[in-house]
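Heads up, one of the protein chains got dropped from this complex, but the rest are sitting where they should.
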Amino acid sequence: MARPAAPGITLTIDDREVTVPKGTLIIRAAEQLGIEIPRFCDHPYLAPIGACRQCYVQVEGQGKLQTSCTSTVAPGMVVRTQNTSEAAREAQVANLEFLLLNHPLDCPICDRGGECPLQDQALAFGPGESRFVDAKRVFPKPVPMSPLVALDRERCVLCARCTRFCDEISGDRFLELFARSAGERVSIAAGEDFRSPFSGNTIQICPVGALTATPYRFVARPFDLTSGDSVCQHCSAGCNVRVDVRRDEVVRVLARENPEVNDAWICDKGRFAFRHADAPARITTPLIRDRGLEPASFGEVLTWVAERCAGARVAFLTGGRLTDEDYYAMSKFARTVARTNDLDHRRAFHGGLAELVAAAGATDRETSVTYADVERAKVILVAGLDTEQEVPILHLRIRKAAARGARVVVVHPRRTRLHDVAEHILVRPGQEVSVLDRIREGVDDGSPEARIAASIRDAGDSAVILAGERLAEHPLAADVALAVAAKTGARFGFVTRRANDRGALSTGVHPDLLPGGRRLDHAEERAEVEAVWGPITASEAGRNAHEILEACAERAVDVLFVIGADPLRDHPDAALVRRALANVGTLVVHSLELGDLEPFASAFLPASAAIERDGHLTDWEGRWQRIRPVRGALGISRPDWEIFCGLAAAMGADLGFETLDEIRREMASLLMPRSVGERPNVWAGAGAPQWIDDLTVFTYPMLVDEGRLSDRADELKAALEEPAFAEMHPVDAEKKGLSDGATVRLATERGDVLVPLRVTEHVAAGSVFLPFNQPGVAANTLLSGRSTAAVRVEAAEPVGSADVPAEAAEAAEAEEATA
Amino acid sequence: MTVDFEPRLTRDWDDPGVIGIDGYAAKGGYEALGRAVTMADADILELVKSSGLRGRGGAGFPTGMKWGFVPRDTGKPTYVVVNFDESEPGTCNNRELVERDPHRLLEGAAIAALAIGCETIYIYVRGEYLWQSIVLERAIAEAYGSGRFGADALGSGKRIDVVLHRGAGAYICGEETALLSSLEGYRGQPRLRPPFPAVEGLFASPTVINNVETLMNVPDILVRGSDWFRELGTEKSPGTKMVTISGKVERPGNYEVPLGTPFRVVLEDLAGGVLSGRGLKAWTPGGSSTPMLTAEHTDVHLDYESLAEAGSMLGTAAIMVMDETDCVVDCAQRMVRFYAHESCGKCTPCREGSWWATRVLERIEEGDGRDEDLPVVRDLGKNLLFRAFCALADGTASVINSSLQHFRDEFEEHVRLGGCPLKVDHLEEVPA
Partner (left out) sequence: MTVFEGALRADADAIMARYPDDRRRSAIMPLLYLAQSVDGWITRDALREIGQLLGITTAEVEAVASFYTMYRLRPTGTHVVNVCTNLACKLRGAEAVFEAAHEAAGVEHGAEMSEDGLFTVHEEECLGVCDFAPAVQIDFCNHDTVDPARMRELVAGLRAGEVPSPARGPAFASFKAASRALAGLEEVPSA
């Protein structure tokens, strides 16, 4: 991040000197002196517009007042704000009078009351009474812009922050200014709702109560709330958030500014999916099957579990949402207490060098990428990743880079919402590897790959390559992307999807990897870990998630821990999971609730929710960020690391730490970023693409779906969750005689589903897209361990038309005939 | 008192033949273009600079200097945009100029294009000038057909293309950056400067935007020279100016006069004096956006400097005349309503202030004015001046400030009487 500083510009504001970089706006320079110039339309992350006219200052030598939000500093400039200039103050008061002219006296019922810039400024120096005696402009209100966002036109001051956000940042231009003069209004086009995964940001930046959030409407006042800083747990973007709690219930989540991570934004899922931790289904006491799943004490349940683990074959399955400390404890417990290497947090990917490099936290130039690198990049290649749906704030950063002139290319089976700023190469799932290989080779045949290769080469270390974790499913595809970087000097980032997949990876929640990406089967690296942990006696090579489940199904596992995961919904092979859970000896669940696992669970240990925890999350860049508890843990729920300590003690072992600080100290030594020593020679060419079959179904989760963390986020789902659909290319649809809107049956060797079809050229020919976890359609019932499978597609009767049994229909006809 | 001079812009107004290209050429048309294609860009520039020609659209900025601001080394194309959005109340000289002499505009624009290395000229014409835009379309077709425009203009190897683009009813689109915004397919709201259009204008490329009348002066300058151009007008404002005079006069119309001609000459000699011999009460020198003047100013000279000294501006030289039977409050109210309607809505003072001012002035005119209203109107005039994003609000302020300045008693009378003194036959004084 650090760059040699350009010489600054020194100016005087209200008789105080300040030096700032060239190009700084006066309003920003003033902030550095702690001088707040009132403003509405100005926002540090939006281009200046000079519309509200509130921020007037007097600049010596200029006859007219200047808007400080559009004027850049000049050497020796002398500026007077409202604090030291009567003219500036008068102009601001006059402008406030104009703004309040038509503003309704809604404060008592307005969500913004108490945290409203207009209110603050009116109270600070506005006139106490209005001189306006004529009729105000009134409008019907509120007007829904979407199920999440409502507009009150009477309160709107037409600062255009919302429309500019949509134009400059998200590119979802559904909010626009209509009409002109006093009739100007923010609006959507009828029938074209404000459906954007970033819509909630407009509410947060609205300087008045014009845009309000339906989930927060009339819910609380600022003084009702206790707030805590945290990091969003919905994906690996690592967005900084502020969580607002009222009487122990989360009522709102806001973005917290961090220019190094999320700028000032979060996505709608992070903003509006906050109710799962307060769901009625949440269980906050241990449960035990022997007692008919009745509450029991921790002591009782831990003892019971410990007995079953002693000398048994134990395995661990987890998700990607626990803290680094939780994962570290899990990793150590598995190896040193449960004596097994059967633990995994991943669902489907195969590893390879890219994963190893990410696990090691390597910060070699070509193996790490930060948000800043993306923002400054001249060329960005995205492969195997739909940023808008999977890591939304990374999506915004890529758009920011594109706005600055970056060339963006996406290699993916399906067109993404970067399409207006990026060239897309649609490839069948599994074929990305050959496209990337051609880029690595630097082919020179006038093809898109050739042009991309040339751009990356020319950009050197201003090129960024982002590989989604799905790319690692296909043998070594991610490694080819890494090889492109190694060859050209570009920077490479392996983008995991869930909030702390990186943390799980780096702490060794992995069958083959120990903390810091150290390989289990590499004597020296293993010894480094044993120096801290003591001997790792688990001798058999570890099983990955899929293999663990197979072993459970074959009764080769005695005790299975499912920790912060929902394999029935999340693992890409629902049938296998069902068999595994049915056949495994003992199932121990750590989670917030039991849900679908209830019929199978032998014991339940209540985990505390993310907002109740202290710890670190590691985002996709590999950045550690601290989360702190926003409220106390409900009931007697506990963080998972504590549960492991308790379990170890119940098994007569000692994990070696009793507090978070102790864990951190121990972790620190093992998790320093390290280079991946001699790299396995992994690539010698991709060979011909492997066609799996005629059609391949591929899946990934949409941002808002039936995932557990979106439970009870009704407004969010109403706005952004689509009814189930599948997508197919026109060329394939025609061959099969299928039309847009028809109900089709997708069948694989594992199962079949019925779903409406969309025929679109925005998906690669030869592939069928089925979102992962849709209402009524679970893609994982079709899969056998990977996110792709061979699939047959044929027309089917729509669900509902087969409701009337054939005999009854015939009988009805017969009756009519005789009547 | 009249002024005899050789007409320039209106020279061929009595010859409908010049509307067609052959008639125009017969009168010497396109000779200037013939010269310009053989000249170096810099020489054309110099010539226009030395003529002292100033923009006729209201700002009065020296035209040659404006052309000189265009950087030629950016690698981007340069553009000439003709501002034919003429919407300033009281102004219609561009309309008649194009009706009667369309080729002269095309020739002037083409010469401007050659001066800045531009290959595509955009003409932005207000939508309401449908007939005039059709006249232009036909003239453009003739210019292409005769080889004067196109890929190889007059066999010079230089390209001259023209795109005609129509507006759709927005006064604000006469403002340069709003015009560009509209032309690019966005709402016609003005944009921040810097960057200035000369450097980053149409399609983010260096652009010159010129008024119709300005460009129609250019062919003569090419053929007759800058000394000839300076023979009329004043030293700082050389050349002639089209003046539109309307309202309460015997002969409303568009007249060409040398800059510096006294208003009296235009009013009495050209327009036949105030209608029905009534007394002059108030007049706008340059459209409703310029502070109004009174009978006291009848001898003011019509040029940039003199009008500035008199407390107003030349603007578009659109003179609207009010007589003693006209209520200034009523007129002010109507003019302010224009600005409220035409405000683009972007900035607070213009959007809210002009709307407020309309409400209050309407009320005063209708007889519901209160004592508290006058300080409000006065403050509005102050708070609109130089406080908005663009100069539209300054136009509103001009109306308010000048009408209050010269006719304050009329406002007070409205409030005191609870009605318009000029609309009531028999007045009854309301005790104070």
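For clarity, chains are labelled A and B in written order, and residue numbers in each chain start from 1.
The rule we apply is simple: a residue touches a chain if its C-beta (ideal position, glycine included) is under 8 Å from a C-beta of that chain, and two chains touch if they have at least 3 such contacts.
Fair warning: this is a prediction, and the values are worked out from it, not measured in the lab.
Asker: Which of B:Phe338, B:Trp356, B:Phe389 or B:Phe407 touches the chain that is not shown?
Answerer: Spelled out, the listed residue whose C-beta touches the missing chain is B:Phe338.
Asker: Among B:Lys49, B:Lys66, B:Arg95 or B:Arg363, exactly one should touch the missing chain; which is it?
Answerer: The one listed residue touching the chain not shown is B:Arg95.
Asker: Out of A:Ser187, A:Thr318 or A:Thr387, which touches the unshown chain?
Answerer: Residue touching the chain left out of view: A:Ser187.
Asker: Of B:Arg8, B:Lys49, B:His103 or B:Arg187, which sits in contact with the chain we cannot see?
Answerer: Going through B:Arg8, B:Lys49, B:His103 or B:Arg187 one by one, B:Arg187 is the residue touching the chain not shown.
Asker: For the full complex, which residue in B:Tyr171, B:Phe263, B:Trp356 or B:Phe389 touches the chain that was left out?
Answerer: With B:Tyr171, B:Phe263, B:Trp356 or B:Phe389 as choices, the missing chain is touched by B:Tyr171.
Asker: Where the complex has a chain not shown, which of B:Tyr30, B:Trp67 or B:Tyr129 is the residue touching it?
Answerer: Checking the options B:Tyr30, B:Trp67 or B:Tyr129, the one contacting the hidden chain is B:Tyr129.
Asker: Since one chain isn't shown, list which residues of chain A touch it in the complete complex.
Answerer: Counting only chain A, the missing chain is touched by 173-180, 187-192, 420.
Asker: Go through chain B and note every residue touching the omitted chain.
Answerer: Per the touch rule, chain B residues meeting the hidden chain are 19-20, 86-92, 94-96, 99, 126-131, 134-135, 137-138, 163-171, 182-188, 203, 244, 246-248, 252-254, 284, 288, 318, 320-322, 326, 331, 334-335, 338, 341-342, 344.
Keep this in mind: only the chains that are shown with their structure count from here on.
Asker: So the centre of each chain is just the mean of its C-alpha atoms; given that, what is the distance between chain A and chain B in Å?
Answerer: Distance between chain centres: 55 Å.
Asker: Which residues of chain B touch chain A once you look at their complex with the stated criterion?
Answerer: 170, 172, 187, 192, 340-349, 351-356, 359-360, 363, 370, 372, 376, 379, 382-383, 386-389
Asker: Under the stated contact criterion, what part of chain A meets chain B in this complex?
Answerer: 48-54, 56, 64-65, 70, 91, 94-95, 97-99, 101-102, 131-134, 157-158, 160, 177, 179-184
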